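A protein chain is absent from this complex, but the other protein chains hold their places.
Think of it as A and B in the order they're written, each chain with its own count starting at 1.
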Amino acid sequence: MHRTEELYGQFRTLEQQKDSASLGMWIFLVTEVMFFGGIMLAYAINRHTYFHAFAMGSNTLDLKLGGINTVVLLASSFTMAMAVWSSQVGKKPLISVFLTLTIILGFVFFGVKYIEYAQKFHHRLVPGRNFDITYCVNNPSNCEDVKPEELAVERKEIAEAQAADPDLNSHAQLYYSAYFGMTGLHALHMVIGAGLLLWLLRQSFAGRFTPQWNTPVDIVGLYWHFVDIVWIYLFPLLYLIDRHK
Amino acid sequence: MSEQVHTEHIVQPRTYLAIILTLLTLTGLTVYAAYINLGKFNIVVALAIATLKATLVVLFFMHAKYTQRRTQLVIIAGIFWLAILLFMTLSDYVSRIDYRGVRSPISRVTSRGTCPFS
Partner (left out) sequence: MPTKHYLNATYGIRSWLLTTDHKRIALLYLISVTFFFFIGGFFAMMIRLHLLTPSGLLLSADTYNRMFTMHGVAMIFFFLIPSIPAVMGNFLIPLMVGAKDLAFPKINLLSWYVYVVGAAFTLYSMIAGGLDTGWTFYTPLSTVYSNSAVAPAVIGVFITGFSSILTGLNFLVTIHTMRAPGMTWFRLPLFVWAHYATSVVMILGTPVVAITLALAGMERLFGLGFFNPAMGGDPILFQHLFWFYSHPAVYIMILPSMGVISELIPTFARKQLFGYHFVAAASLAIAVIGFLVWTHHMFLTGQSTYAALAFSFLTFLVAIPSAVKVFNWTATLYGGSISFDTPMLYAFGFLGLFLIGGLTGLFLGCLGTDIHIHDTYFVVAHFHYIMVGGAIMGYLGGLHFWWPKITGRMYPEWLARGAAVILFVGFNLTFFPQFLLGYLGMPRRYHVYPPEFQVYNVMSTAGASILAIGYLLPLIYLTWSAFYGRVAGPNPWPSTGLEWKTPSPPPTENFETTPVVTWEPYDFHHRPDLGLDGSVNPSLAPAHGDD
């Protein structure tokens, strides 16, 4: 279909085009809600059945890193919203500034995630691959990044959890299945988001976005905020189980 | 009515600033609450705060507060369908008798055997 500048040929007006794009993105986000919802259900059922193993698993996560990632993503939502605002009021250079900030924050998130995942691999906490929740407690020399007082607490917690649930290791593996499944899926969506942001940045540098036509910024913004919302739920669900022990 | 002329409401940066500060505060609150022993209610509090944060993001960052009725309906539908998935599945689990070692108070009533009146 023939395209005239910003107006694609199947549409009659720019208004209709923007309307369609926006509705399309919102409907797509609903599919994402159901997609993540499925794995949330799996998480809910398993947490209910194996609470001790899930609590154990959650306490082995680094709350500091999780907290940093939460703050980083919330901030990136702010910068994304500001990028959309900049495009709405026609401040073209600011669009690029805020998009760049969002991308940088996104990459900080990836960096932290990488550190966390690497730690899990090192500590034998990856499902399927010789998973062993007691690995660090039994081999402190191989887990130098965990402080001795933390290991002592962990040893006590594992003993308590094993008393309540003899099959702790299998069930803790379920927790880590949920952890990797949910954060992995989330990270995949963030990678796609980062790609979309880079695409936007290129167009922004070329000065393509105006108050009359800023649809791509708007709808990528919606997607980015959604990815932030998923993390808003993942953080307490994965990092904050039974922390008060 | 296939082309609704919708004048865009431009949210001001100061609104965004207020929202992000609120979100950061709520994040701190949820971590703080996690260290208090509320028993069964820890998860309730955590989810409530998360939902409040998500609501703020949807309403203000995603402009849902200022958008067409139709979009708001799409959002509500998504949340409602997620609720169907979660609650109806959980209703099956919760009513099963002694399922996988987890006995819930409701299952005592709903799974007393074949005749509910015996």
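Note that a contact is a pair of C-beta atoms (placed from the backbone, for glycine too) under 8 Å apart; a residue touches a chain by one contact, two chains touch by 3 or more.
Please read these numbers as outputs of a predicted model, since none were measured by experiment.
Contact with the omitted chain, checked across A:L7, A:I45, A:L94 or A:L151, is made by A:I45.
Along subunit B, the points of touch with the absent chain fall at residues 1-3, 70, 77-78, 81, 84-85, 88-89, 91-92, 95-97, 99-100, 107, 110-111, 114, 116. Where subunit A meets the chain that is not shown, the touching residues are 1, 9-12, 16, 19-20, 23-24, 27-28, 30-32, 34-39, 41-42, 45-46, 49-50, 127-129, 167, 170-171, 173-174, 177, 181.
Convention: only the chains that are shown with their structure count from here on.
Of all residues in subunit A, those touching subunit B in their complex are 12-13, 15-16, 19, 22-23, 26-27, 29-30, 33-34, 37-38, 40-41, 44-45, 48-49, 63, 67, 70-71, 74-75, 77-78, 80-82, 85, 88-89, 221-222, 225-226, 228-229, 232-233, 235-237, 240-244. Residues 2-6, 8, 10-13, 16-17, 19-20, 23-24, 27, 30-31, 34-38, 42-43, 46-47, 49-50, 53-54, 57-58, 60-62, 67, 70-71, 74-75, 77-79, 81-82, 85-86, 89-90, 93, 100-102 of subunit B touch subunit A in their complex.
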